[in-house]
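Note that one protein chain of the assembly has been removed; the remaining protein chains are unaltered in position.
Chain lettering (A, B and C) follows the sequence in which the chains are written, and residue indices restart at 1 in each chain.
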Amino acid sequence: MSSKTIVPASLAANGAAGVVLPQVGSGDEYLSAERCVELHRLMVRARVMEERTIKMSKSGEGYFWIGGPGEEAFNACLGLQVHKGQGPAFDYLNLHYRNSATLLALGMPMLDGIRQMAMRATDPHSRGRNFPGHYAKREWNVLPVSSVIEVRHTMAPGTALMQKRLGGDGVTVVTGGDAGTAEGDFASCLIWSTIPGREVPVLIVVANNCWGISTAACNVHSEKRIIDRGRAHGIPGEVVDGNDPVASWYAIERALTWCRTERKPYMLEAKVSRLYGHSSSSGALRVKGEVDCIEQFEKKLLALGILEPPQVAKVHEAAELEAEAALEQALTEPQPSPEDVEMFTYADSAVDAVYPGDYTGLPG
Amino acid sequence: MSSKTIVPASLAANGAAGVVLPQVGSGDEYLSAERCVELHRLMVRARVMEERTIKMSKSGEGYFWIGGPGEEAFNACLGLQVHKGQGPAFDYLNLHYRNSATLLALGMPMLDGIRQMAMRATDPHSRGRNFPGHYAKREWNVLPVSSVIEVRHTMAPGTALMQKRLGGDGVTVVTGGDAGTAEGDFASCLIWSTIPGREVPVLIVVANNCWGISTAACNVHSEKRIIDRGRAHGIPGEVVDGNDPVASWYAIERALTWCRTERKPYMLEAKVSRLYGHSSSSGALRVKGEVDCIEQFEKKLLALGILEPPQVAKVHEAAELEAEAALEQALTEPQPSPEDVEMFTYADSAVDAVYPGDYTGLPG
Amino acid sequence: MATLVQAVRMALHYGEEHLGVTDIFGEDVGPPLGGVFTATQGLKTAWNSPLDERGIIGTAMGIAYAGGRPVAEIQFCDYGFNTIDILKVAGNQRWAGAGNFDMPIVVMTPSGSGIRGSLYHSHSFESWASRLPGWKIVMPATALDAYGLMLSAIVDPNPVMVLLPKALLRVRGEEKIPGEPEDDNELKEMIDAPVGDRSNWTPRWPELKAHFIKIGEARLARAGSTATVVSYGRPLPLCVQAADQLKQELGATFDVIDLRSIFPYDWKTISASVLKTGRVLIVNEDTEVTNFGEHLLRRVIDHHFYDLLVRPRVLLGKHIPGIGLNQVYEQNSVPQFAGIKEAMKAVATEEA
Partner (left out) sequence: MATLVQAVRMALHYGEEHLGVTDIFGEDVGPPLGGVFTATQGLKTAWNSPLDERGIIGTAMGIAYAGGRPVAEIQFCDYGFNTIDILKVAGNQRWAGAGNFDMPIVVMTPSGSGIRGSLYHSHSFESWASRLPGWKIVMPATALDAYGLMLSAIVDPNPVMVLLPKALLRVRGEEKIPGEPEDDNELKEMIDAPVGDRSNWTPRWPELKAHFIKIGEARLARAGSTATVVSYGRPLPLCVQAADQLKQELGATFDVIDLRSIFPYDWKTISASVLKTGRVLIVNEDTEVTNFGEHLLRRVIDHHFYDLLVRPRVLLGKHIPGIGLNQVYEQNSVPQFAGIKEAMKAVATEEA
């Protein structure tokens, strides 16, 4: 990263006269100080939420933990750039289970993440049913995260087809890990996104942390860059340092712009860290010496004088307080009840003689 | 195709003095007249056997037909070059349903193909159970052909792994159509054949006839050449005119040599015809103007004086007689009986209390 | 009368025109072929997919998520076994996602034996399908039921699988599809693509009318009092035929219940009939170990064990790896007319 000292238009316009903040650079790319501060806060909030849920997995307030520490930089950038809304005029998100920073960037309150970890009836994503990080939100086109690796890749071309048909610039984003690309569904996504005359705007994100649980990518994958698999299908792509928010920001911008304007797929391979190991189980193997995107970004922001140490501390403290309050709140909320077991199985149907409403047990 | 007039060593050695037959050329490659005559006879026999089974599908002596007219040139070349035998020291064949010429080249009598079409108990490949072209032969490592498109591609790396471990030069050949490459299993084959340090000798053959039943490849496939999909995995490959036996011969030779010596995968995309449409059902769509590899090859052989018209006619007649005799024979052979229904479900097992031998119906 | 497959095609057309169907797709579903069984000929939203069943189901789900109404075809149910994990997700995503997203997809696929199909055109799928919570599964045995159930499948906001009995696809119905022309040949000329070049062909659709058959409602194909037969799909007409003969021969009469909906099934109708007769036979052609018919039997035992006059029976396909092409195999693997009649006679005449 390097820096320039041009006053960002947005800041100047903000009337922050006198406080000329530098931009944050990476290679030739620069991001406004304002944006960086926003990203930093999101990244910290995401990290703190994840750390809180890890604690919950140990304290018994929750069980299994899996999540996104190490992917905050990239995922926050993604969340800020998607077009948030409901229906095909907006972007669809087919996420994997490490996208908490994306959801926070979209505007999810920490409370909702904590509610899921605490398995409350108020968990809006799964009503206390699913593992943490398994989001679902109709209003933001966040399709239900499934634990099943890579099946979302078969669905992405479908939403994108509707988006293309509608016109406009809606894009379908599908994210997954590096190991998961070995499933045939990854190839299906490449094929279905590039049907001649039916190419569709899918942004295929591979969060490459070089591991699938305990298996190193280099021991099972022959491709040098995962994006090379797109080549045969004419899918452009790039590899980006997902620990670098500036680089990530612009890579995502290029990718989304391509999809929005060309109405064709694009691949983005983000090199990321997996800071707390795979999950709370599976031997919790940690990889030594991984870059911590938050630490690295904070050093930069401090060096550039965009943030002072007390401000950084305040961001962390605020996040901790938010998490604390969220947990406190969540724990006051009701657990699901036995009657909830069958809820949400079926949508109402006027043409069903047995289940005009929801499922009610075996036909009787 | 072009020609040279060097006396092939094999012919000279054969004592065919005075009869200086030309080689048959394609580009820079030449195949001995002797080999060409052998290939021609195999191609004709394969065609005649297929035509006979098509007739049987119409006469009621058999039902559904599917097979390989249009792939004879390539498939005969393949059959002559594989190392035939049982076990991992020899080549394994994971074939699709259009490989009759390969089987004839290996030495299968027409009778066995006809027996399958006639659904006789004597059908050595499936005991009258499976569609034609669904071969299985332990002695030649011909693994059971399944109608399920592309699943064989998941198995090929397994046999090849054992071949590599054994040492020697055994190769696993897996063949499939162009449309089938859209199944994720095709990608799985690329991935599993190139696990770093565990690369295995799989020859991946795509018989590209540009169609999947009624769907033109160009309408659903974005890749210009299917072999390009191997690139990201470091798998070399080439496209060959599968209607040209000379070109096919050498492409297969190069491919097999690579696999035998490098112990790594190779891809071969053979452009072939589908002369009698997809099968006896499915609207039996025929593609107009496709090259007939036998017609083309005969012209060449006649032009070079390798064969005279009466010899060509004799080859056809002999094949017809063979098919006729095979059918006559097959029709005298027994049909399966009701007792056969459960046969071959299980191999004998000393550790099974219920089925120490074959399956005998529900446990009782 | 229209054949079952013509009825499906007309239902899909009605769906395109009136029920918001946006995509009818799958392998060879679009022009020129219009489906290996012609079910999708001439439909304006029909298109050919890559040869990838997993992609077909996934893409249907994506289309539905984004507001479309897809009807996806698996060419033969025999080729759907590689999609079961995705079918599961289609069935559980609403539950798992706290009701955030509905999943209005229709998957249609030919199922069952009877077309000399060898191993991979003879599978039954209903027992597998019935194990997919969140799905609704229907299997019409007549043209009109195919029409009516397809319309319901389309408007139902949940995933619905329409299993089409392979052996009955070309069988004509006994009742007209609402709007179907009087003359069968006229219908054929209007909506069946010509053999050969079809590039200039367009269908002329009759003025079809709505006819919804509710999911979960059985059809009483024959009414009687001696015994109850529950079936669906290919064996159903054989049960009807046997009932007619046994009425003549023995004077025994049968409630022949065409279940039509596998899930949810019409328990009320089954239950009432069993209560009435005390004798029940369940017939289907799926393999007999962990078969949906065994589930129905379990319900009968749960609720009517003490109401039964004689041992309740199932007649199912054999637990073997496949159905062989030589008809000796098929005849001895899945229920045929003679065996069905015999079983019906046995359940009707056993001394109580």
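We take it that a residue touches a chain if its C-beta (ideal position, glycine included) is under 8 Å from a C-beta of that chain, and two chains touch if they have at least 3 such contacts.
Quick caveat: nothing in here was measured; it's all calculated off a predicted structure.
Novice: Given the contact rule set out at the top, which of the displayed chains would the hidden chain touch in the full complex?
Specialist: Hidden chain contacts in the full assembly come out as A, B, C.
Novice: Based on the whole complex, identify which of B:35, B:84, B:98 or B:129 touches the chain you can't see.
Specialist: The missing chain is touched by B:129.
Novice: Please pick, from B:62, B:157, B:177 or B:230, the residue that touches the omitted chain in the full complex.
Specialist: Only one of B:62, B:157, B:177 or B:230 touches the chain omitted from view, namely B:157.
Novice: Specify the residue from the set B:191, B:226 or B:240 that touches the hidden chain.
Specialist: Per the contact definition at the top, the residue touching the missing chain is B:191.
Novice: Of the residues C:127, C:142, C:253 or C:332, I need the one that contacts the missing chain.
Specialist: Reading the full complex, the residue touching the unseen chain is C:127.
Novice: Please output the residues of subunit C touching the missing chain, sorted low to high.
Specialist: 54, 79, 81-82, 84-86, 88, 91-92, 94-96, 119, 127-128, 130-131, 133-134, 263, 287-292, 294-295, 297-298, 301-302, 305-306, 311-314, 319-322
Novice: With the missing chain put back, which residues of subunit B would touch it? List them for me.
Specialist: 87-88, 92, 123-127, 129-130, 134, 136-138, 143-144, 146, 148, 151, 153-163, 172, 184-185, 188, 191-192, 195, 343-355, 362-364
Novice: Taking the full complex into account, what residues of subunit A touch the chain not shown?
Specialist: 63-64, 119-120, 126-131, 146-149, 179-180, 182-184, 212-215, 219-221, 281-283, 285, 335-338, 340-342, 345, 359, 361-362
To be clear about the criterion, only the chains that are shown with their structure count from here on.
Novice: Report the chain whose CA-based centre is farthest from the CA-based centre of subunit A.
Specialist: In terms of C-alpha centroids, the chain at the greatest distance from subunit A is B.
Novice: Which chain lies at the heart of the structure, taking centres as C-alpha averages?
Specialist: C
Novice: Taking the mean of the C-alpha atoms as each chain's centre, how many Å separate subunit A from subunit B?
Specialist: Measuring from centre to centre gives 48 Å for this pair.
Novice: Identify all positions of subunit C at which a residue touches two or more other chains, and write them in rising order.
Specialist: Only 49-50, 52, 54-55 qualify.
Novice: Enumerate the residues of subunit B that touch no fewer than two other chains.
Specialist: 182-184, 219-221
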